[in-house]
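Below is one structure. I have some questions about it.
Let's turn to chain A:
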Amino acid sequence: MEYHNVLTTCPYCGTGCALHLQVLDHQLVGVLPAKNHPISQGGLCIKGWNAHAFVNHKDRLQTPLVRKGGKLVTATWDEALALIAEKLSALKAESGPDSIGVFASAKCTNEENYLIQKFARAVIGTNNVDHCARL
Partner candidate 1 sequence: MYEPKIIGFLCNWCSYRGADTAGMARMKYPPNVKIIRVPCSGRISPELVLRCFREGADGVMVLGCHIGDCHYANGNHRTAKRMAILRQLLEYNGIEAQRLCVDWVSAAEGEKFATLIASFTEQVRQLAPFVEIMQ
Partner candidate 2 sequence: MAEETRIGVYICHCGTNIAGVVDVGEVSRWAGELPNVILSRDYKFMCSSPGQELIAKDIKAQGLNRVVVASCSPHLHESTFRGACVSGGLNPYLFEMANIREQDSWVTTDKLEATKKAKALVAAAVYRVSYQKPLESLFVPMDPSVLVVGGGVAGVQAALEIANSRRHVYLVEREPSLGGHMAQLDKTFPTLDCSACILTPKMTDVGKHKHVTLFTWSEVESVSGYVGNFTVTIRKRARYIHEELCTGCGICWEKCPKKVLDDVFETGLGYRKAVYTPFPQAVPNIPVIDRPNCTYFIKGTCQACKKFCPTGAIKFDQQDELLTVKVGSIILATGYEVFDARRIPQYGYGRLANVFTSMEFERLTNAAGPTGGKVVLRDGVTTPKSVGIIHCVGSRDVNYNNYCSAICCMQSLKFAHLVQEKLGAQVYEFYIDIRTPAKAYDEFYQRVLKEGAQLIRGRVAEVTNEACLPGEDGKLIIQVEDTLIGKQRRIPVDMVILSVGLQARADAKEVAIKFGISCSVDEWFIEKHPKLDPVATMTDGVFVAGACQGPKDIPSSVAQGSAAAARVMSLIGQGEIEIEAATAVVDDGTCVGCKECIPTCPYQAISFIEYVRKAYINEALCKGCGTCVGACLSKSINLKHFTDDQLVAEMVGAMQTMKLFEAS
Partner candidate 3 sequence: MSERLTALRETIRQILPQVDGVIGLKTGPAGIVAPYLFKPGHPEMLDSLALWPKEPVPDTLKIIQKAYPNARLAIVCRGCEERGVVEMFKHAQVSLENLTLIGLQCVQEEALFCRCAKPYTVHARVTVGSPIAGVPDPLTEAFAAKSQAEKLAFWKEQFQHCIKCYGCRNICPQCFCNVCALEDEKWVETGRLPLPNPSLYHIIRAMHMTAKCVACRECEETCPAGIPLAIHFRLVARDVKEMFHYETGAVIEQKPPQLLTLEEGDYERSGLP
């Protein structure tokens, strides 16, 4: 029997609201706002309030899926990444780097978003980078 709260930052937008993840016996059971946090001051929006919902959701993907013969089948990360690399390289070779666009998520951290723009510009060689929540 162990209950504690883990302070973290809401991943959904750039505001940076603080929230507590309620943990009961190593299981995420809910979200609580952080009252005396200087940014969110105890408030959250509907996304923050549900920030924990996907973690243990039954529909959440646990492994990559690769379409084989019209059907999605589970695959390893190596297999999936190799396939992506292969396809992206082929596309770049066939139609040039600007035929590829990179679209990042607000759920990623700053660091992850930095890396993905780096990947787009340096690895693929395109400026087609965008993000879903440019607050």
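How were these candidates chosen? In short, all candidates are chains of the complex that A comes from, given by their letters.
In this text, contacts are C-beta pairs under 8 Å (C-beta built on N, C-alpha and C of every residue); 3 or more make two chains touch, one makes a residue touch a chain; residues count from 1.
Worth saying up front: this structure is predicted, and the values here are computed from it rather than measured.
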Which option touches chain A in the complex, given 1, 2 or 3? Just the number is fine. 3
Quick one: in the complex, what on chain A touches candidate 3? 1-5, 7, 18, 20, 22, 24-25, 29-37, 40, 42-46, 48-49
